[in-house]
Each structure stands twice: as C-alpha cells, then as structure tokens.
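The structure appears right after this line, and notes come after that.
One protein chain omitted, others in place.
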Amino acid sequence: MSEAVEHTIRMSLGETIAFLNREFPQMQAGGRHYHLEAVGPLSARMRLDHHERHLRPGGTVSGPAMMALADYALYAAILANLGPVALAVTTNLNFNFLRRPGAGGLVAECRLLKLGRRLAVGEVPITAPGSADMVCHATGTYALPPQ
Amino acid sequence: MSEAVEHTIRMSLGETIAFLNREFPQMQAGGRHYHLEAVGPLSARMRLDHHERHLRPGGTVSGPAMMALADYALYAAILANLGPVALAVTTNLNFNFLRRPGAGGLVAECRLLKLGRRLAVGEVPITAPGSADMVCHATGTYALPPQ
Amino acid sequence: MSEAVEHTIRMSLGETIAFLNREFPQMQAGGRHYHLEAVGPLSARMRLDHHERHLRPGGTVSGPAMMALADYALYAAILANLGPVALAVTTNLNFNFLRRPGAGGLVAECRLLKLGRRLAVGEVPITAPGSADMVCHATGTYALPPQ
Partner (left out) sequence: MSEAVEHTIRMSLGETIAFLNREFPQMQAGGRHYHLEAVGPLSARMRLDHHERHLRPGGTVSGPAMMALADYALYAAILANLGPVALAVTTNLNFNFLRRPGAGGLVAECRLLKLGRRLAVGEVPITAPGSADMVCHATGTYALPPQ
C-alpha cells in the first residue's frame, strides 16, 4: 500500500491557513494574492490571484510570482501533513517553464512524493484555472527539523 | 482541449524499438536490459531488467542506471511522437532520488509536458513494478532540431 | 581558446540598465531594490538591497527574492552579451539553497556557461557582500529567439 493511502493530515485547511497568516505574513506582503484552497494527504492546492503586480510585458504572469507560488504550495502541504511543530527549510527548487501563462490567475496542485523523517520532496504542476496544459512544473526538496 | 488529447503518435511501439536498435545500439551495451514497453500520445514506458551490473552495495539499483533509464524513456517518447526524422539533444536533466529501490527491475513512466517546435520537456516517475511509491522522479528538456 | 575570452559585450552597463528600465519596469515594482552593477563578456553582477519587504521571520532574505535576483542577473547578462534585439525566455531554473542569509543585501555574480544560437545557460552564485560563502547557487536556461 502506498504512502499516499496511509497518510492523514495533521492540520485542517482552516488550521493551516491560520498558521500561515500568523507565522508567515510575508506571503501576503503587498496584498492577499496567494490563497490556500485545499489540503489533503500529501497534497495541497494554492491559487494565485490575477493582479497587475505579478504581470510582465505582454500580460503574462512573471516567473518569480510562479516560483513563489510553487514554494508556498509545497510549504503548505508539508505543514498540513506534519503539523504545526516545526519549520521546513527549502534546500532545492527546480522549475521548468513550459508555456507563457495568460493574464489570469494560476493554480498550483502540489503533491508530496516523499515525506520522510529528514527530507520532504514534492512536485507542483501549475496551470491556468480550467486548463489541462501546464505553464510550469516545479519540484522541491525541504529539510525537516529533528522532531 | 489539452495537447495530450489532440496528439497522436507518429511511430508505433515496434517502429520505435526498431529505430532505437538501429540508431542507438549503445542503449543495450553490455546486454539487453532496457526495454521499451509502450508508447502513446506524449508518453512512453521503459523497463530496466534486474541485473547484477546495475546494483550497488546492499542490493539497490545504482543512480546512474536509473538516470540512464529516465533519459532513454524521454528520448523514446519524443521519438515516437515526432517520428524518425531527427535527433533530439538532451539539454537538462533533474533527478530527485526518493527511496532506495530494491534489487528487482524498475519501470519508468514518461509523460511529455510540452512538445514544442524547439523544445520538449517531460517528467519520469520511476517505480518498482507493482508499487505506487516512486524511487526516483526525473524531469528532462530536449532541444529539437529545426524541421 | 575559450568562448569567454573571445566574447565581447554588445551593450554597456549604462545601455543595459536603460533597456531594463524601459522594457522591464516590473523588476522594480514596489521600489528600486534590484541594481545591475556590472556587465562583462558572458557575465553580469546584480545586487539586491536590504529591504524589509524581502525578509522572512528571523530576518533572513526570502527564497522568492533570491530566485528573482538570479533570474534578473541571468537575463541582464544575456541582454548585455546579445544586444537589445530580442527577448530571451526562461525555460529552466534550478536553485540550491545553501545557508540562511542574514538581513543585509545580496550579490549575484552571473556567468554564462553557454551562449549558443538557440539556448543560453548560466550559473549564479549568490553571496552576502564581502562573504565567500554562498547562500544560494542557481543555474538557468533561456531560449533565444531566432535572429
């Protein structure tokens, strides 16, 4: 049986959002644009609102805004699945930019591929809402503090 | 409608295997251990046989054997989907090693995330046969020659 | 003889800064924090000012601020070396986060490892000013438009 089936979350969506708002206010610096929409066993979904601040010439969402979205989604998935005990530290992020996104919002569907004692690894496809074509695919590794 | 739905392969499984045997014999240097099992729209499945040559101390499959498996699977998926016209050149490969595999064979399920005019990008989860837990997750980018 | 020795820049530091200010104003959204300090054959140096907006709990510079710094530095190096003709598109970025930076500014020393007709690849060590220890190491690939 796979880890995904066995695993259960330790914080609800509401608890994870409250924790992020309290401990991680920088995520919303400049306005409330990043929204955690769902958490589940080894998963989380984060949405980036359409906002002029994230745009590039031609009306496309900027690379740094997408990179932040992927990092936040991975962090939220780890938090919901490990509980509010400790800080995960990003050690590696890899991004493949696939298509220019349009000017609307974006959705990051994060899946944790591994949630070990010392490292968590996940992947994050980013799409426009309602589209199946990825605009970006990210993978990330996080060091977990000793429990 | 997504690219995956629209796309159709240009070479069958048998044609792709014959092309690889003819043009890419190094894949089977030291014995026939890498087997292309399936090709489809934007996808391919490659299997690595259990063989002592690919093992590490403790009976685990070596990192280089897994890296070769991912590269071959991506190359085969591009070939089947573009046709036998041209050589794709690997420009980037990223690997996250998630769990130590056991001593058996491994299966790489490749999915192309983008098949553009100039670049193809794909991801490759590698698992033990019959297991849902990945031992390795790879992403790769290939430069496509001008048509 | 290596490419680095042969290559000469096509835009001066002042010309590159003027181009970025005109064509890429989003880089300075929220204030003028990213400063191009030098361009050279296959190289560029970009500085991120200390600013509360880029900080995380504990006073460390945020991952997304460092990722943006690396992306901008690579883009500026390509621009100075190719000239103002065309837009490079980021296709891959990989980040290894090595140490927590302090609360001060950061310096990105970009070096282009390849400047081909179709792809440019570079690496970016990021350090605190005056320190030899990297806080982050990035590599990036950019697709170059047909000339």
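Read from first to last, the chains carry the letters A, B and C; within each, the first residue is number 1.
Note that in this section a contact is a pair of C-beta atoms (placed from the backbone, for glycine too) under 8 Å apart; a residue touches a chain by one contact, two chains touch by 3 or more.
This structure is a prediction, so every number in the text was calculated from the model and none was measured.
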Touching residues (missing chain, whole complex) on subunit B: 23-24, 26, 29-30, 53, 55-57, 62-64, 67-68, 71, 89-97, 100
Touch list for subunit A against the chain that is not drawn: 91-92, 94, 118-119, 121, 141, 143
Residues from subunit C at the interface with the omitted partner, ascending: 2-5, 94, 96, 98-99, 113-114, 121, 123, 131-134, 137, 139, 141
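Just so it is clear, only the chains that are shown with their structure count from here on.
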Pair of chains ranked first by number of touching C-beta pairs: A-C
Chain whose mean Cα position lies farthest from subunit B: C
Closest chain to the centre of mass proxy, which here is the mean CA position: A
Whole-Å gap separating subunit A and subunit C, where each centre is the average of the chain's CA atoms: 24
CA centroid of subunit B to CA centroid of subunit C, Å: 33
Approximate Å spacing (C-alpha centroids) for the pair subunit A, subunit B: 27
Set of subunit C residues in contact with two or more other chains: 91-92, 94
